[in-house]
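I have placed the structure first, in the form of structure tokens, so that the comments after it can refer back to it.
One protein chain omitted, others in place.
Here the chain labels run A and B in written order, and each chain numbers its own residues starting at 1.
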Amino acid sequence: MKKTLKAFLNLTAFELDRLSKFLYALIGVTLVANMIGYVLIPLRFTDRINAYMVQNSVTEQQALEVYGELSFYDILQTSWILGPIALGVSALLLYAFFIWYREWLGKNTFAYRLLMLPIPRMHIFYSKFVVIYVSIFTLIAIQIVSLIFGFNLMSALVPSEWLRHMSFFSALSMHPFFYYILPLEPWIFLAINGIGLVFLHVTFTVILLERSFSVKGILIGITYVLITLLIALFPAFLPELIGNHYYLYNSELLILTVLSLGLISFTSIMISRFLLNKKITV
Amino acid sequence: MIEITDIHKQFGRKKVLNGVSFTVNKGEISCLVGVNGVGKTTILNAIMNLTPLKSGKISIDGEKLTSSLYNKIAFIPDAAISLPHYNVQESMDFMADYYDTWNARRAKDIVTFFRLNPSDKLHDLSKGNQAKVNLLLGLALDVDYILMDEPFSGIDVFTREQITEVFSSYLVEDRGVLITTHEINDIEHLLDKVILLDEGKIYKEFNAEVMRETEGKSVIDVMREVYNG
Partner (left out) sequence: MTKYSKLFSFAFFSIVILLGLVFYQFRSQESSLSLEFYTDEGHIDELSGVNFTGYAFSSTRTIYAPHFEFEEGEFTFRTDQPLIQQLDYQYNPGMNRYVRDYRSFMRGKARHLSLFTETETSIYYTATQSNTNWQAAPDEHVFISHFNKETEEETTFEALLTGGANHNVVATYVDDSALTLVTTGVPEGNSEHSWLIYAFDFDQPQEELSPVADINRLTGSDMIQADSSRLKTERYIPFRSLQTGEIDAFGNVIEYHIDSYYIYDTQSNTLKEMPDFEEGDMVVLSELERIITGNIQGEKAVWYEWAFDTQELNELGSTVMATSSIGRIHDIFPWLEFNENIHLTNGHLYLTEDISIATESRSLIQVLSLDTMETVFSGHIDTVNGPQDLDMDISIQELSFDPSFF
């Protein structure tokens, strides 16, 4: 294995090791909450149907007309499923900050050690970057496994004639949240992750600006975020600026957007590289 | 040779270093002395590229510091630089993973010398033992230069004696050492060069031994002259 690659993998494995307990906790919360949802919602539904049938002396069909059939989509909409996802997203967002600040904060100044490693300092940047992405994909993968299990569990708990005919993928595709976070539509998945990638680059750059220039760095960071927002949204406002909504085709606007995001990522990498090599202060 | 040429540094409006130049040679122990806030730690950080300078030049054996040169120079700061939940052995393993210059045999010698227990977690160690671990992680590297920031700070007299022994041992032999300390008495006799800083500049650069022999002054005496006017 090439030396620098080995060093990078070492560092990434090391960073992941530091994150793993946190990740296990998120996986645990996701699985437990999901399992409760998969069992609770179908049981409540069947109880309600049965109770209605007994109380009103009506047939199964009549009860279903009142309550409707259960679908996996109904389960997907509950907080038992959406809650852990929201938790995971916000936790990893916070972790994107924590992954850097923990090197400086508290009694330990591990930043000394990291910055004095005989490896390119951008390895530190990308090891943290990769770890965040590995965590995101691990959580998505866990969610997928959980959903497949949940779909089958629901089908086992509820009589098939009480279930609305809706395939697993139909339920997921119809849900705006899962439509965007799961790889159901390759281009959507790519776009979302592309935007995420740029966002993480900018976030890391802002953190490094703060670490390099302190309070002044916060102001520079805010300005940088505003500039990146302007650049990212520029293609969206371009038709307004040129006063013609049909001058550029949507495909051309997309290409411009991709270029803008690429420019933001590239600039963020270059700034981060400069800061890590020349300006960072322990 | 570590060559520091006309370095300037300021924090906000306060000028901390205002044209400092000196060299650190292999086989010599040099010591930066001065009152608190005079810029001693800043110089060490600047040599290690851990803080940016306003201007000036620092080279190590004629080369600008890059990440690969961290295999040539080690810095032992006045702060724990391994993870608190790591034990001593894990800390050494971490170093071995990244540094080509990690010398396991020497590390074992230092562990024995300092009577450290490899399975002890860092967050359970006393300040003195934490300082020893810092020294272990720096001294076990086969590097040409070692920088130490306040190695005696806040530690008991017995540990201090143990650390002082390091300076006359093979662990620093043939290396260029740059140290900052307030506890100058403990190692004064071992110093080849003393660099006295005042108001962002080098006030005096001298050999402690020669100073004692020619003028009968200790390093502390010279400092008193400078700071008490």
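For this structure, a couple of remarks:
Here is the rule we use: a contact is a pair of C-beta atoms (placed from the backbone, for glycine too) under 8 Å apart; a residue touches a chain by one contact, two chains touch by 3 or more.
Quick caveat: nothing in here was measured; it's all calculated off a predicted structure.
Of the chains on view, those touched by the hidden chain across the whole complex are A.
Screening A:Leu157, A:Met174 or A:Ile231 against the full complex identifies A:Met174 as the residue touching the chain left out. Within the full complex, the residue among A:Leu93, A:Leu197, A:Leu254 or A:Ile269 touching the omitted chain is A:Leu254.
Looking at A:Leu9, A:Met35 or A:Met122, the residue that reaches the missing chain in the full complex is A:Leu9. One chain of the complex is left out; on chain A, the residues touching it are 9-10, 12-14, 16-17, 20, 23, 134-135, 137-138, 140-141, 144-145, 148, 164-170, 173-174, 182-184, 186-187, 240, 243-251, 254.
Criterion: only the chains that are shown with their structure count from here on.
Look at where the CA atoms of chain A average out and do the same for chain B: the two points lie 44 Å apart.
Taken in their complex, chain B has these residues touching chain A: 45, 48-52, 67-71, 74-75, 77, 79-84, 94, 97-100.
Against chain B, in their complex, chain A makes its touches with residues 7, 10, 14, 18, 107-110, 112-113, 115-121, 212, 277-282.
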